[in-house]
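The complex appears here minus one protein chain, its other protein chains still in place.
Order as written gives the chain letters A, B and C; numbering starts at 1 within each chain.
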Amino acid sequence: MQPADLEAALRPKLGDRLLTVEPFARTAGRVRFRRDGALDLFRTMRDDLAYRHLSMVGAIDWVDHREVFYVLWSDERTEYVLLSADVPADDARIETASGVWPSANWHEREAWEMVDVLFDHHPDLRHLLTPDGYAFHPLLRSFKLHEPEELEVKTRHV
Amino acid sequence: MSEVEAKPKANENPILFVARPMATAARQFARSLVRPSTIVYPFERLEDPKFRGQVAVAPGKPIGLGEVWDNYRGVHALNIETCISCNLCAFSCPDLCIDMVTVPGGDPKHPKKCPQIDYGKCSYCGFCSDACPEGCLTMTTRYELSVTKRADMVYSPQRLNEVFRTRLPMSPIRLARPANEDSILLDPPLCIGCNACSRDCPTECITMLDIPKPEAKPGEKFPKRIWKEPVINDSDCVRCGTCISVCPKECLFWGTRK
Amino acid sequence: MSEMWINMGPQHPMTHGLWNLRVKIDGEMILDVDPEMGYLHRGIEKISEDRHYNEVVTLMDRCCYVAGFAWEHLYILASEGALHIQPPERAEYLRVLCDEFQRIGSHIMWYAAFVQDLGLMSPFLYGMRDRDLVLDLFQSYTGARMTYEYMRVGGVRSDLPPGFTDRARQVLDWLTQRYEEYDQLCLGSTIFRKRCDDLGTLKAADCVAHGVTGPMLRAAGMKRDLRRDRPYAVYPQLDFDVAVADGADVTARYLVRMEELRQSVRILRQVVDWLDRHPGPVMAEQLPRWLGAPYAPVGAEGYLLKRNFPKGVGFSSVEEPHGEAQAYVVNEGGEHPYRVKFRSPVFANISAARQYLVGYHVADIPPIMGSVDVCVGEVDR
Partner (left out) sequence: MAPLTLYTVSNDLVSSLLTALGNAIPNPVGAWLKSPDLITGLSVLVFAAILLAASMLNTILLIWWERKLLGRFMDRRGAMHVGYAGLLQNFADGLKLFRKNTFQPREADSLGFYTGPAAYMVTSLILFGILPISSGWNSGALPLTLLLALAIFSFAPLFIFISAWSSNNKYSLMGGMRSAAQMIAYEVPILLAVVAVVIVAGSFDLTTIVYEQQNYWFWGPLVVALIVFVAGMLAEMERIPFDLPEAEAELVEGWNTEYGGMLFAFFMLADYLRALVGSILVVLLFLGGWTLPTWVPAAATSFPLAGIFWFMLKTYLVFGLFVWVRAALPRVRTDQLLRIGWNRMIPLSLLSIFLAALLVTVKCLPFLGCVPSPGS
């Protein structure tokens, strides 16, 4: 599937909430969208375009804003597609994909604790790799590697 | 390309029940009676000459690495005599475990510095020996490092030199330098001819050549400087960047020589 | 006994690494599970932002300690995409050689640990013995047995030593014989079949929904292998079959991995023959100065600015022994990657634990989790 085909398939559903579809190596393209169109886009991708497999959710801190990207896979066409949405740094939140693809659950937990992007309506937004109560988001650019930080970790007792 | 359906080959047979695994274990038992595959480590070692070129100790089992054991990345050996103090090993270390420490032998003004390696941090990636332009820092086949004190994990240059003197086999792998290697170029208007680069160059490939003092036009004032300019011999240069780091005027830079 | 939570981990024989499976049990039955990860989190993605492109390779070996080459390849593919570099063909064949030997090593390691979970100790030692031969081969051309640091952006570190291909063929012959013994010990044993049949079933639809990939997905009958569906390196030129089974249970996963071991031998024979016939360079010619070794970073920032090195984003996916791994490398023109993000197959496979564990016995946890092939290094990164 070419980027133009993708755009043609998505534009009617999303309107101006779809920003651009650009070519991207090894994938069918990168779909840039506005975050208010997230859920519609996810449903369209899964149900209409048969991207039933969500491989990865990640987030990048671009200092002035943050980018959330999704990698999808379609078994029918054996190809990847990238979705990407920008969220402002001071209000970093986006609708969760875990209602559409259950596999997004852990990836979003990781993205939240690492890059501080909040996923609305996530069923289980707990710390995954860092301890509970860990107050930092290590993959933010403001988290410097060589400066010792004070850790205050509340551990959970079950 | 196609798919192959993975089907159980030895289908379960209620009569055989557990006979097949028992028979397999018994076969292995019979094989091991001759000689088990294990190598009795502290008494036998894979790098022993005994295993050089030997193909099998257990029936049919290829073991022994032969000469290629020498490629092993173990403790470093440092030849202090040929070390030129270029810092490339310390630059290339991803774990920051190499410190350049002063060793006797240099002139007092420019002490000779050689790598000291902290094996508590070292990851044995071999980037340092790949980076070493003189081949004086190499990795050997020595792998027994247990010590009782943490301080003993730090190998001083002299200690690394002792490893070198034991003449352990060393890896013959040498990396070719990149074909389109960049050179260090000079931005002539900025140079003040201070000689710092030439003085600190570990390979002594920088010579200071006189340049003609231009005739001053009326009203034009030249900066106060020595009328010399560094000329870098690219074939001797090891691209360590020492000259760039010592240049007070930042007039040296990486680039492609036309 | 009433319901209770027990912590299987972080130090427990079942875990094969550092993680904690919290299990809610009633007697011997599993009511609920909750995997807790992060005990091995080393922040590899963060450290990568502070390292040069080639230095990140040293982290990749530690990402998954039984499949270091697969992760090196994954990262190198993404970096080359981000940096717009094309490696020479021989280097690509060498990478496939590494990948496939690594798959054998990883699968044998899986076999050893998995069968030990069932209480059978001797295959563990057989597996370790046979994997050692693969490690010997790795040591002969990389100099290390587990942390290879062999692949570089633009190629590989060095070429094969003389006599390598003959030794590799010997090892392949030996391994082919051993595979039969592995099958005899497991499939030939009624106890094994009774333990593993219809255990930990995860159907294809659930696999897809929960992002499960690799042998687990192929064991559910889904013919999906990135080496065929989205080929990288030189896989299109190699002849091999994709192993699938339709049981979706532990036995099916065993069968798929065993078949993959055989297919890897088949691939390796072709690769070794090709390498014998085609000598050549193993490093790309046109590399940026700061990527080649040796490397001196002095003034490199200014140097890069002057060079106006192109920016880029690289995405790669590799069929790792555990499943489908992905890397996303952002190059902002600096000497370090701006952001590196990895997708670990085991991460997704464990996240679906509730789907394939609930309803079985406590005694079934080790074989089921064994059949998932957990490598915590790459889950926590």
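Quick note on the criterion: a residue touches a chain if its C-beta (ideal position, glycine included) is under 8 Å from a C-beta of that chain, and two chains touch if they have at least 3 such contacts.
What you see is a predicted model, and the numbers here were worked out from it, not measured in a lab.
Asker: The complex has one chain that is not drawn here; which of the drawn chains does it touch?
Answerer: B, C
Asker: Please identify which residue in B:Phe29, B:Tyr143 or B:Trp227 touches the non-displayed chain.
Answerer: Here the residue in touch with the unshown chain is B:Phe29.
Asker: If I consider the whole complex, including the chain that's not displayed, which of C:Asn20, C:Ser79, C:Ser106 or C:Ser189 touches that chain?
Answerer: C:Ser189
Asker: For the chain that's not shown, point to the residue among C:Val57, C:Ala70, C:Leu118 or C:Ala144 touching it.
Answerer: Selected residue, touching the omitted chain: C:Leu118.
Asker: Since one chain isn't shown, list which residues of subunit C touch it in the complete complex.
Answerer: Residues of subunit C in contact with the hidden chain: 1, 4, 6, 8, 12-14, 27-28, 115-122, 124-126, 129, 185, 189, 191-192, 194-195, 361-366.
Asker: When the complex is taken as a whole, what residues of subunit B touch the one chain not shown?
Answerer: For subunit B, the residues touching the absent chain are 18, 21-22, 24-26, 28-29, 31-33, 36-38, 40, 58.
As a convention for this text, only the chains that are shown with their structure count from here on.
Asker: Linking chains that touch, what shape results: line, ring, star, complete or other?
Answerer: Topology of touching chains reads as a line.
Asker: If you average the C-alpha positions per chain, which one ends up nearest the average over all of them?
Answerer: C
Asker: Could you please state the distance in Å, as a whole number, between where the Cα atoms of subunit A are centred and where those of subunit B are centred?
Answerer: 40
Asker: Using mean C-alpha positions as chain centres, tell me how far subunit B is from subunit C in Å, no decimals.
Answerer: Roughly 27 Å, centre to centre.
Asker: Tell me, which residues of subunit A touch at least two other chains?
Answerer: Residues: none.
Asker: Two or more other chains in contact with one residue: find those residues in subunit B.
Answerer: Residue numbers touching two or more other chains: none in subunit B.
Asker: Which residues, counting only subunit C, touch subunit A once they are in their complex?
Answerer: For this pair, the touching residues of subunit C are 5, 7, 22, 37-38, 41, 43, 45-47, 49-50, 81, 208-213, 222, 224, 229-230, 313-317, 324, 326, 328, 330, 338-339, 341, 343, 347-348, 351-352, 380-381.
Asker: Mind pulling up the subunit C residues that touch subunit B in the complex?
Answerer: Answer in residue numbers: 51, 54-55, 58, 122, 126, 129, 133, 136, 139-144, 147, 149, 157-158, 161, 163-164, 167, 170-171, 174, 177, 181, 183-193, 223, 228, 239-246, 251-252, 255-256, 258-259, 263, 283, 285-287, 289, 292-300, 302-303, 306.
Asker: Would you mind writing out the residues of subunit A in touch with subunit C in their complex?
Answerer: Listed in rising order, the residues are 24-27, 52-56, 58, 60-61, 69, 71, 75, 78-80, 82, 101-103, 105-107, 114, 127-131, 138-139, 143, 145, 158.
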